[in-house]
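The other protein chains are all here in position, but one chain of the complex has been omitted.
Moving on to subunit A:
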Amino acid sequence: MFVARGVKTDHKDLIHDVAFDYYGTRMATCSSDQTVRVWELDAQEGNWNCTASWKAHSGSVWKVTWANPEYGQVIATCSFDRTAAVWEEVVGEGSIGDRISATHWVKRTTLVDSRTSVTDVKFAPRYLGLVLATCSADGFVRIYEAPDVMNLTQWSLQYEIPVKLSCSCIAWNPTYPRHFAPMIAVGTDDSTVDVPKVMIYEFNENLRRWNRIESLKDITDPVNDLSFAPNLGRSHHLLGVATKDLKVVSLEPSMVEDENQVPSSNKVTIRTIAQCPDHNSTVWRVAWNVTGTILASSGDDGCVRLWKGNYMGNWRCVSILRGDGTQANAEPTSAAASATSPVGSFGNSRFMKLGAAAALKQDVVWH
């Protein structure tokens, strides 16, 4: 029976995020144990070796993300402790013999503008410069920029976008300059009924501000994660949304085939092209492959499901992997079970703060 290669992370608690760098040879993980770990792929053996581990925050670390390597080896983290932080790997003391320990990670800045848990942090596409977006449970998206890429200690809060609902996740549209204006999607875990839970913002170059151009009316359940597909020249964007089920949304801007014009693509045609209830439960995370052709999702059923769209635009599950690394066969579906009780429809209860819950061991929590 197939079993995926497992790596013991030595995190003392639930892992909240896994991020690969631009080359896919380094990985960062973060956890409720308040630490971040950096891993390097041994290309020959195919093993991941931990090269650094440090206590990054004084609360659960929700997300970790890599900057483009042209800005150096830089990661950003965000945490329940209401901060986001930027870390840079620097050369330290040490001999050539153990080069791995010859570097260490230095905190370059702490972004303290949020008054509540910072739930997501993402670097902007490279062409926008060294720009960081955070979102927080207090309902703000904040865009920071390091004007001098050589000095990562200076970050200015460029924009503060009021979303007005507790934000759980954020995603940049990985577009390229001159084709589309910068765009972000924000998801909220607010449990108010019948309110759109995904908002699309676009940067207006002339007004120098971020405008909300769309709210996805199809998605009214709390959103746990969202991710734009890498766009390899497709004429439309794909957004994967993890909510009570998995949704794939296509955003089609009116394409401008004009060299010098920055399109004010306020006209975006939005269609939900796939709605996949196969997890039978809440979907937690989504991730795309590098070409944006296969979507992976993880759900409360303890499975990772892989989805692929065919020529007709129909998305179907092509593989199921269990949390423990084994492959699941096409199991008997019980769609009826999920249909009977909509998740998170309980008025007063907060559906889910990002991250949640972690199996905090006593020794972590109670000290």
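In this text, contacts are C-beta pairs under 8 Å (C-beta built on N, C-alpha and C of every residue); 3 or more make two chains touch, one makes a residue touch a chain; residues count from 1.
Assume contacts and distances are computed from a predicted model.
J.: Leaving aside the chains on screen, match the unshown one to its UniProt name from "Trafficking protein particle complex subunit 11", "Ubiquitin-related modifier 1 homolog", "WD repeat-containing protein mio" or "Ribonuclease P protein subunit p20".
T.: Listed in its UniProt record, the absent chain's protein name reads "WD repeat-containing protein mio".
J.: For the chain left out of this view, which of A:11, A:108 or A:197 touches it?
T.: Residue touching the chain left out of view: A:11.
J.: Using the touch definition from the top, which of A:153, A:192 or A:327 touches the missing chain?
T.: A:327
J.: For subunit A, which residues lie in contact with the unshown chain of the complex?
T.: 2, 4-20, 22-25, 27, 29, 31-32, 41, 43, 46, 48, 59-60, 69, 73, 80, 89, 91, 94-96, 99, 102-103, 115-117, 137, 176, 178-179, 231-236, 255-259, 280-282, 284-285, 287-294, 296-302, 304, 306, 308, 311, 318-319, 321, 323-325, 327, 331-334, 336-338, 340-341, 343-344, 346-353, 355-362, 365-366
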